[in-house]
Structures are given as C-alpha cells and as structure tokens.
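For this view, one protein chain was removed and the others were kept in their places.
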Amino acid sequence: MQKRAVFGSRIVPYALLAPQLAITLVFFYWPASQAVWQSFHLEDAFGLSTEFVGFENYVHLFSQPEYYRAMWTTLVFSTAVTVLSLSVALYLAVMADKQLRAAATYKTLLMWPYAVAPAVAGVLWLFMFQPSLGLVARGLRLWGLDWNPLLNGTHAMTLVVLAATWKQISYNFLFFLAGLQAIPKSLIEASAIDGAGPTRRFWTIIFPLLSPTTFFLIVVNVVYVFFDTFGIIDAVTGGGPAKATETLVYKVYSDGRLGGDLGGSAAQSVILMFIVIALTAIQFRYIERKVTY
Amino acid sequence: MASVTLESVRKVYAGNVEAVKGVSLDIADGSFCVLVGPSGCGKSTLLRMIAGLETITAGKIRIGDRIVNDIEPAERDIAMVFQNYALYPHMNVYDNMAYGLRNRGTPKPEIDKRVREAARILAIEPFLDRKPRQLSGGQRQRVAMGRAIVRKPQVFLFDEPLSNLDAKLRVQMRVEIKRLQRALGVTSVYVTHDQVEAMTLSDKLVVMNHGVIEQIGTPSDVYRRPQTRFVATFIGSPPMNIMEGIVEGPNLVSVGGSLLPVADMRADLKADTRIHVGIRPEDVRVVEDGGTAFRIDVDFIEELGATQLFHGKIAGDEFVLQAPTGLIAASARQLALTVDATNVHLFDRETGQRLGQVDP
Partner (left out) sequence: MVERRRLGNIVPHLVLWIGIAIVAFPVYLAFVASTYDATTIANGQMGLAPGPLFLENYYRAIFVGTSRSTREPVGTMMLNSFVMAMGIAVGKIAISILSAYAIVYFKFPFRMTAFWIIFITLMLPVEVRIYPTYKIVADLGLLDTYAGLIVPLIASATGTLLFRQFFMTIPDELVEASKIDGAGFFRFFKDTVLPLSITTMAALFVIQFIYGWNQYLWPLLITTKDSMQTIVIGIKKMIVTQDALTEWQLAMATAVLAMLPPVAVVILMQRLFVKGLVETEK
C-alpha cells in the first residue's frame, strides 16, 4: 500500500489531495447524500415545502407495476446484450487467435467501435432500421416482416440490443483475445497429443482457462448495459414505444425530468447505488482472487 | 573524510519489532568496514540508519564530529550504492551521475570534470549517453559506483552491491571496489551476507546476528579467534565443525573418547563440564593411528579441485575435513586425525560464548 521511504510533511500531502477531494465532495458525496435525503422526503408541486415521509417513496415505488416492468426490461436488455456480445466476441477472438501474424490486424479492424459514442451508435442503427427509409427495414419488409420499432416494443428492444451489442463486441474481443493469447501454447499441444480434437479442446481446455476473463467481462458488460447504454436508448427510442425500452437508469432520468417526482426519482437512484455497490463488490472479489492466484 | 561512530543505536519498528538492539561501533577515518550476517540480522537497517533512510529509535550516530540523527540524507555527505543499483531509468549514464551534483548547485564545468573523471576510473566512458536498460549488470554496477564517486562524499555506503551479479563478475568487482577504496581513501561501510566478500574486503569486520554485534575485529582475528559459536560457524567455508565435548582438566577436553589438548581455555572451567568443541576442517592432519589421535568414519568425498572434503562422523557429530587433493587416499574408510592445541575452540553450550582466556 505504501512505500518504505516516504516524505514527511504536514501540509504538502493535503495540498496535493485538495483538488480531487474538493471535487469529489462537492460533486459526488454531496449529491449522493442529497439523493438519499430526498428519497425520504416528499416535495410539493411547487418545491416550496418538503416533508419527511420515511420509506413512503420506496413503498410507493415498489407498488408501481411500471417499476417492475423497468426491472424486467433491464434484465432482458442486459442479458441479451451480454450473451450476444460475449459469444460473438469470443467466436471472433478464437478465430483471430489462430492467425498468429494477422491477429494484430484483425484487432485493429475490430476494436474501433469502442470509440464510437453510444448515442452515435444508436443513430447509426436507427438509420438502418428506420421503418420508411432504412435499408435493413426495407429489406425486412420485402421478406414480409412489418418492421416498425416506433410502434412495436419488441422491435424497439431488438434494435437497442443490436446497437448496444455492436458497440460492446470490440471491448470483449480485445479481452478475449488477450486471454486466449495468455494460454500457454504447450497446454494446447499437450491436449492435442492426448488426442483431443479442436472442438473438444476448446470446451475442455481453452474455455475453462478463459473463465476468469469471461467472468470479469460478464460483470463489466452488465455495468455497461446498466449505465453506458443511456445514450443509445435516448437516441433510438427515448424509452418507448410505451416504455418498452425504459431501463432502470432511463426511468430515473425520465421520472425526475418529465414527471418532476424528485422523491421517487431519488429513491430509484438510491436503489441503483446499491446495485452498483453490489456489482463493484463482485468485481473486487474477482480481482482479489486474481491477485492470490 | 571522516570517521563514523555509533553509540548504542537502536531501531524498533512499529509492532515492537526490534531490528537493531543497541549497537556501538567505531569506524576509523578511511577504513573499510564490512557488516556481515544472515538476512534479517539488522545489518541493512543499520546501514540505512547511517544513510538517514531510517529514523533512529535511540542512540547516536556521528559522521566526523557531527551528530547526524536529525540530518537529512542529502546533508550527511554520504553516497550509497544499492543492491539493485537504483539508477534513474529515464536518465542516461551521464545524467545519473550528474543528478546529485546538479541538485547541489555544483557549477557545470565542475560537474562535467567530475563525471568524466569517474567514468574514466570506472572505464564507462563509452556508455555515458546510454540509458541504464542498455547496459549489462556489471556496467550498471559501475554506474552506481560512479554516482557515488562523483559526489566526493565523506562516507561510502554499500548495500549488498554485488549480489545481483553472476559469480565471476562478483569476484572481479570485489577486487575493483577494494582497489578503488584504497585509491580514494574514503571511509566505507559495506553490508553483505557473503562471508567471502566480507573477509576479502574488510579492514574491520563486524559480524551481526539478531540485531546485535557478535564480534568486531580484523578478518584474521575473527577467523582465528571467533568469539561466539555463531561467528565460528558463519565465517569460513566449509564451516567450523562443532562437536559435543567434556572438560577433562586444565587445557584438556575429550571428544568421543579421544583427548584433545587446548591452548586457549578458561582457567575456571570445572572438570566434567559439557561444552562445544570447534575445529576448522582445514586445521586437522591425518596421522598414523595411536597417541592423541581421534577417528572419523568417512561417508563420502566432495571434490573441489585443489582440495577435497571428507564428510564423516565422530561420535555421532558431523565432521568435515578439508585436505589438498591427493594427500589422503580416496579409498580411505577411516581416518585418524590430530589437531594443534591452538586450533581447538571451546564454546559454552548454552550461551555460545567462547570459553577462552579472558584476556588473550
């Protein structure tokens, strides 16, 4: 944690820490505690008076079918994106890993979508699937599918999942490729000598050895879907149609902004905080294990 | 130049771990003092306290006439060579050596003069523009020495400077360090766990164990008259043989039934006292059986080239004998040995202290 040889000073370390601590306290801790405070209070429509209401905001939240619906949407969305992007990325990484020299080129050609803003990614996919003029949408209509993400909730969800997956493949691909390249070649050779064919080899040797990477990526992907896809959803569907793509994070945003229900929005924020804390804790358990290996 | 004086120096770490338990030591101006001991004996801590890198829990450290307890490392007028060299990886060799002088505001021409001179002495002139990672281990070692030399300090401190080198280079650098120290005449304190290095380099040898000094003396002093059983077995390779023995009378002990005359023996030792008897492997001679000889049964022989080591047992205790190759027939199964009375060392079984005459 610390060096053997350190500098001694009364003031300097505090001065060095001051900028970060000041910003942290003002923009992180104060608002977070505000959110907690608000979640226990009710504000009247004009914001003139507030009243302590205990857990009423939470009780109210959990009595709303919409909140369960947002949870369900989030669950579906994150499962779909995580499973899709992980399997596509793993498949591509396994293919690229076999190409010793070309792997670097493939890496370059596959990693750039990471740099595309979620909202921009959403717009790109929206354009392809725009019901009246989108290239893919027209193709689907020729196949007899009445494609319309603006009206059909399932279509909207599919579109959002596709855009989010597209953006996340690059990240997963990089980590899977690195994980694959870290597996000692002698292990693969040993299993080949033991008579295992390529498919069997993948499932019995490579995949188990890759499991720490996979687990890490699952956690990262879930966090990504929770928070970083806000831009995609807002750009593509705005949470619609009929809230079919409203995730927990999006609901905090829309309830607070459009509904003006600060207490309810704050209660949702607090619940989200607990979710992040849980996810971070899982992530750190994983890191701890990696360290002790 | 200056002497270094330690007065009852103690170091207690957090958690009440006492690394150095009251050490007093005088290091004369211009001399080469080596602190030797097993790892964890407190030798490095002691050196780092002299450098000012560790605080001193109690006691006083003087460099010259100055008490330096509360003086910053940079102001102690010392230079240090680290085990891993601690060269600044992003600076070239020249800048590595010049850095300390620049921080002191030494004029540029003077810095240049000193750096070039040090580079010449150490034969690293061709590497002045290189970065440390482009150098071999031996070259890095020289740069680390150069960084110490250019400062023209009152004291050189060496913290196991040769242990990262391979065996051959280590011997070569050992000679160079000694030569350099002679030439510059700077007081030097050198820490090592390697007793050969300690013997060959030192004017004054300090053997430490468990945070205390076991013995201070010239290398031959320490070797010929070890004051404790620890020193006896730590200095010398192969180590001194230690056997169970019994006092038979004034200047006479017995080991496994054989009688051994002893030159240096405390007068007040009572007969039948059980003691430890120490004999160096090279101090015994093979004789025709009979007389005062004692016997060992040979298990196996190790070839060292110029000499051979005969491993055997005497009354249950391990015994090693070193003799020039060919002197003893390799087929020998049992050997009759004799030893000069002056080469028999007696130690207390409990305290490990030498049981010699009080004033040698």
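Labels for the chains are A and B, by order of writing; each one numbers its residues from 1.
Going forward, a residue touches a chain if its C-beta (ideal position, glycine included) is under 8 Å from a C-beta of that chain, and two chains touch if they have at least 3 such contacts.
Since the model is a prediction, treat every value here as computed from it, not as a measurement.
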Chains shown that the absent chain touches, full complex
A, B
Residue among A:V53, A:V120, A:L209 or A:I282 touching the omitted chain:
A:V120
Of A:V81, A:A96 or A:V160, the residue that touches the missing chain is A:A96
Can you list, in ascending order, the subunit A residues touching the missing chain?
2-10, 12-14, 16-17, 19-21, 23-32, 34-35, 38, 88, 91-92, 95-96, 98-100, 102, 106-121, 123-128, 132-135, 138, 150, 166, 169-171, 174-175, 178, 188-189, 192, 198, 216, 220, 226-227, 230-231, 234-235, 237-238, 249, 252-253, 256, 262, 265-266, 269-270, 272-273, 276-277, 280, 287
What residue numbers in subunit B mark contact with the hidden partner chain?
48, 51-53, 72-74, 78-80, 82-90, 99-100, 103-104, 147
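Rule of thumb we're sticking to: only the chains that are shown with their structure count from here on.
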For subunit A versus subunit B, what separation do you get between their C-alpha means, in angstrom?
61
